[in-house]
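One chain of protein is taken out of this complex; the other chains stay put.
Then we have chain A:
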Amino acid sequence: MSEPLKSRKRLSSLIYSEKARGVFAQILVTGGIAFIAWYLISNTFENLANQGIATGYSFLSLESSFGISEHMIEFTPADSYGRALMVGFLNTMKVSFLGIIFATLIGFVVGVSRMSKNWILSRIAAVYINLFRNIPVLLQLIFWYTLINNALPSPKRALEVLPDVFFSNRGVLFPVPADHPAYFWMGVVFVIALVGVWLLRRWALAHRDRTGQTFPYAWAGLALVVVSVFITYLVCGAPTEMSTPVLKGFNFKGGAKLSPEFLSLLIGLTLYTSTYIADIVRSGLLSVPKGQEEASTDLGLKPSQTLMHVVLPQASRVMIPPLTSQYLNLTKNSSLAVAVGYPDLVSLSNTTMNQTGQAIEAISIFMAVYLGISLVISLFMNWYNKKMALVER
C-alpha cells in the first residue's frame, strides 16, 4: 500500500516543485521556438520552390561577370561570386580598421581638448562634437562624396599639391615604391622586431620589479624596429625605384590611389564616430577622482606619468565597454557604403543577390560575416577589458 502512495506523492510534488515547473516551462519555450523556426524555414523553402527560385550556395562558384573597382586581391569579371564577396569582405575590413584607428585618435584628441582649461580649445571641441554627432551619418557620407566629386578638378586638370601627388575627382594619387622583394623581407623583419620589443618590455618590467630601476624600453624598442628594418632594406639592395601616377588616356596609371568613394566613407565614418569616442574619453577622465591625480603629483610623478600610469588605467575601465560598442557601430555603419558606391561586403552581396536572385543565401552570408566581425571585436575588447580591470582584493 505504501509504494503507490509514495509515487503519487512524488508526482504531485513535481507539480508543486518550483524547480520542476521551471524546467517544464523551459522545455515548452524551447520547443515553441524550435517549432516556429522550423515552420518559418520550411515555409520559406516551400514558397521559394513554388516560385521556382533557385536555392543553395552553389552559385558562389559561378562566374560573376561584373567588375569591381577596388580590390585588395586580384579580381576580374571572370572570377566567381565567392571571390567577389571575399573582395567585399576585405574592403569592409579595410575601411573599418582604418576608421577605428582614426576615430580613436581624433576622439582622444577632441575628448581631451573638450576638458582643456583653454576656453577656445574646449569650445572648438564642443562645436565639433555637436556638429558631427547630430547630422545623420548617411547624409555626411553623401555630403563628403558630393564635395569631393564637385570641388576637385578632372584628371586632366588635377591639382599637383606635392611633386607627383595629385588631387582630382578620381581621388588622391601618390607615388609608392615600385614592387621589389626587399619590401616583403622588411615586413617579415618588422614582425620579428615587434616580438623582440615585446620580450624586451617583459624583461624591463621584471627588471624594474626586481631592482626598482626603470629601463626606457619604449625608446629602445623603437630603435630596435627602425634599425633592423633599415638594415634589411640596405641588405636587400636598397631599391629606389618608385611607381608614380602618370596621366595616360582617361586616367592616371601607376602609383597608389585613394578613391573618392573610399575617402568619403572613411572621412564620414571617422568624424561621426570620433564625436562619440570624444564623449566617452571625457566621461572616462571625469570618472577618475581628482584626488588620484593630486596624490600622484604629490608623489612626484610627472604629468605624463600621472596620465599614463594613474589616470588612464582607471579611466579605461569606464571607457572600454562603450568604446567596444562604438567600434561595432563603425563597422556596421560601413555598410552605408552602398550610398557612395564603395564596393563593401553589403554592396557586393546586393549585386550578387540581384544577379543570381538568391537573396536569402546572400543575406545569410553577410549576416554571418557581420556577426563574426562583431564577436571578434567584442571578444578582443572583453579580453582587453579584463586585462585592464582593477584587480580588487
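Here are some notes:
Just so we're on the same page, contacts are C-beta pairs under 8 Å (C-beta built on N, C-alpha and C of every residue); 3 or more make two chains touch, one makes a residue touch a chain; residues count from 1.
Everything below uses one rule, namely that contacts and distances are computed from a predicted model.
Matching "General L-amino acid transport system substrate-binding protein", "Cbb3-type cytochrome oxidase assembly protein CcoS", "Aspartate carbamoyltransferase" or "L-serine dehydratase" against the UniProt entry of the left-out chain gives the name "General L-amino acid transport system substrate-binding protein".
Residue A:F250 is the one among A:Y57, A:F230, A:F250 or A:F380 that touches the chain not shown.
Only one of the listed residues, A:G82, A:P175, A:P239 or A:G341, touches the absent chain: A:G341. The chain not shown here is touched by just one of A:A54, A:L286 or A:A368, and that residue is A:A54.
Within the set A:I36, A:V127, A:L194 or A:V227, the residue that contacts the chain not displayed is A:I36. Contact with the chain not shown here comes from a single listed residue; of A:E261, A:D279 or A:E293, that residue is A:E261. For chain A, the residues touching the chain absent from view are 21, 24-25, 28-29, 32, 35-36, 39-40, 43, 47-48, 50-54, 65-69, 77-78, 142, 145-146, 149-150, 154, 169-170, 248-251, 253, 260-261, 338-341, 343, 347, 350-351, 353-359.
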